[in-house]
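Every protein chain of the complex appears in place save one, which is left out.
In this document, chain identifiers A and B correspond to the written order of the chains, with residue numbering beginning at 1 in each.
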Amino acid sequence: MALRKQGVGAQEIALAARIASNARIFMDEEETIDLAGFINEFMGYADELAGVAVSAGGEPSLGSPRARAREDAVRRSDVRDAVLDAAPTRSGSFFVVPRILDPQGEEGSL
Amino acid sequence: MQLSMTAAETARRVSEGELRPLETVDVFMKTAREREPNLHALLAVLEERAGHAAERLDASLSRGEGPGPLSGVPVVLDDGICVRGTPTTCASRMLEGWIAPYDSAASEMLDSSGAIICAKGNMDEFSIGCSTETSAFGATANPCDPGRVPGGSAGGCAAAVAAGYAPLALACDTGGSLLQPASYCGVYGLRPTYGLVSRWGVAALAPSMDQLGILSRTVEDAALALSVISGHDPRDAMSSPGDRPDYMAAVAVPDGKDARRPLAGRRIATVAEMRGGSDLAGACREALDRTLAMLAEAGAELVEVHLPLSFNHGLACYQVLLAAEASSSLARFDGVRHGLSAEADSLNSLYLGTRGKGFGREVKRVAAAGTYILGSDRYEDCYLRASNVRRRIVGELLDALAGCDLIALPTTPTTAFRRGELDGDYFGMSLSLSFTVQASLAGLPALSFNAAGAGELPAGVQLIAPRRGEAGLLAAAAAIERVRASRDEAGERRSER
Partner (left out) sequence: MRHVYTPVIGLEIHVQLATESKLFCPCSTDYIGAEPNTNVCPVCLGLPGALPTLNARAVELAVRAAMGLSCEIHDGTIFHRKHYFYADLPKAYQVSQYDRPLADRGELYISGDGGSPKRIGITRLHLEEDAGKLVHSAADGRLEGARESYADFNRGGVPLAEIVSDPDIGSPREAREYVSALRRLVRYLGVSDGDMDRGSMRVDANVSVVKSNADTGEILYRGDRAEIKNMNSLRSVERALEYEIRRQRATLESGGTLERETRHWNDGEGVTTSMRSKEAALDYRCLPDPDLGPIEVSREMLDAIRSSLPEMPWEREARFIGDYSLSEVDAAVLVETPALADYYERCVRSGASPLRASNWVRTEVLRVLNERGVGIEECPVRPEELGLLVSMLDEGRASTTVAKEIFGLMVDRGLSLQEATDRCGAHGELSQEDLELAARSVLDANPDVLTEIMGGRDLKGKKRKFICGLVMKETRGRATPGAVEDVIARFLEGME
């Protein structure tokens, strides 16, 4: 198994920082460097698969059975109160989230 | 009640009135209290819930109502399985204190079978890990050697069964997360066919590979538990309908002439790629050889199959698919509706802060890696490619199983490693899944049992069957169990002379 084990350069660290941001996971500098190394090693597995000849195209499904579709009937769930009670921040029947528009960060998708 | 009482025996005694449910719960609690300080196999002990369940069962039995097949049997569920009204943390700070508002199919079925859910088992955080060391709430020790890991992610459950807290535990297997701990702790681990057991209420890791499985100390108990928890659940779209065989019949002692060669006519294959592999520890090779001898003794014909793709590239394929699916399953933890929620003045910082604080290192790494490979620039050469390789691996395995009844191979390349030895070495640790990822990739059932010599560190051997071939697995394992028991007896008699 060919694992990349070199040290990580600035480009890889920048990539790791972007990845962490896309995954919305805060990482400090140390963690980001660690992630860069991890991604390198991880991509070794992906590279290994490149060496395995595969037949062209096709959908990545296992030929699983057709989705068994459910009858269109309403059933009430009883989790509502428990879920709202467990909400980190709640206002009446709503979940509260902080300011969505962030001057520095990305806007939410509308 | 003795510590080693099986589930089958417990259920029989409780239903016949010889034993009261409260007694079985009591023994569980005593054992746990005694051994927990050293093992830390559990994250939550459900004393109140178990007490109520025992009382209800007691009342129902006194009314003459029919006992369920697992009446009074204490069970441990891993902490990724929702039990309504109880903490379900997935061993993560992200869900610390989260009380599941609904029941999993598993807990529903256990409740209606008369079983008593006594505790939640420790695990690797969100099932990401192979040693239970990534649990946010402390690691678990291996009861067979406390300086070693019990394996993971279902290490807590495997340890609880091995240590005699309960005869049964249920945990999720993804890539071997139940089979590997079974091997390391010396208990039976059964991973059912994908779709045989409902995943409703089991926190997802890699949905195309997750399957709820069983840990037990006897084959009969595994069969008993499987009869209870298997079956179609309309709430799980990948749960498959279809008749199930009588699993208990599969493990019953055959009579007369068949008794000595119960596996006559069965073809059991070894994997050519296992031969001469330097990755395989001596103890594990011996365990395999010992098992093959017992299989032959039980009448099986041994053949060989070649599985180059599955064994040379299964792990890589698994790693890619796992990271991709796991990153998707973990995306929902964002501090909005439940669990940990960071102080934040914007939505984005809420996400970053919550996931930064709530996830441990391995989870962050894998979630990030998965996010990366699902990106549009990497999707094709990572996920798509791995999916294609997966399909070919499935084909290879199914072809092999067309020519035999079962495949036999070691469950793990080594016995349990030492605690701390592979800390932080995600890839090194994942090598312990080298022989279990295949069943997960193909959705095939696998059963692992301890094949180490007496007094030795456990070393698991597993049997893999075609889809819905659990009866075959159980029958073969039962035959081996009997051969082994008779050998042990003979050995004891010899040593007594």
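Everything that follows uses one rule, which is that a residue touches a chain if its C-beta (ideal position, glycine included) is under 8 Å from a C-beta of that chain, and two chains touch if they have at least 3 such contacts.
Keep in mind it's a predicted model, so treat the numbers as computed, not measured.
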item: Contact residue for the chain not shown (choose from B:91, B:178, B:196 or B:324); value: B:324
item: Selected residue (touches chain absent from view) among B:201, B:231 or B:445; value: B:201
item: For chain A, the residues touching the chain missing from this view; value: 22, 24, 59-61, 64-77, 79-80, 83-84, 91-101, 106-110
item: Interface with the undisplayed chain - residues on chain B; value: 80-82, 88, 90, 95, 100-102, 104, 199-204, 206-208, 234-238, 324-325, 328, 331-332, 334, 336-338, 347-348, 351, 371, 374-376, 379, 383
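Note that only the chains that are shown with their structure count from here on.
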item: Distance from the mean Cα position of chain B to that of chain A, given in whole angstrom; value: 25
item: For the chain B and chain A complex, residues of the former touching the latter; value: 98-99, 101-102, 208, 234, 237-238, 240, 309, 313, 315-317, 319-320, 323, 327, 331, 334-341, 344-353, 355-357, 359, 361, 364-365, 367-369, 371-373, 375, 378, 381-392, 394, 426-427, 443
item: Contact set on chain A toward chain B in their complex; value: 1, 3, 16, 19-27, 31, 34-35, 38-39, 41-42, 45-46, 48-50, 52, 54-55, 58, 60, 62, 64-65, 67-68, 70, 77, 79, 82-83, 86-89, 95, 97-102, 105-106, 108
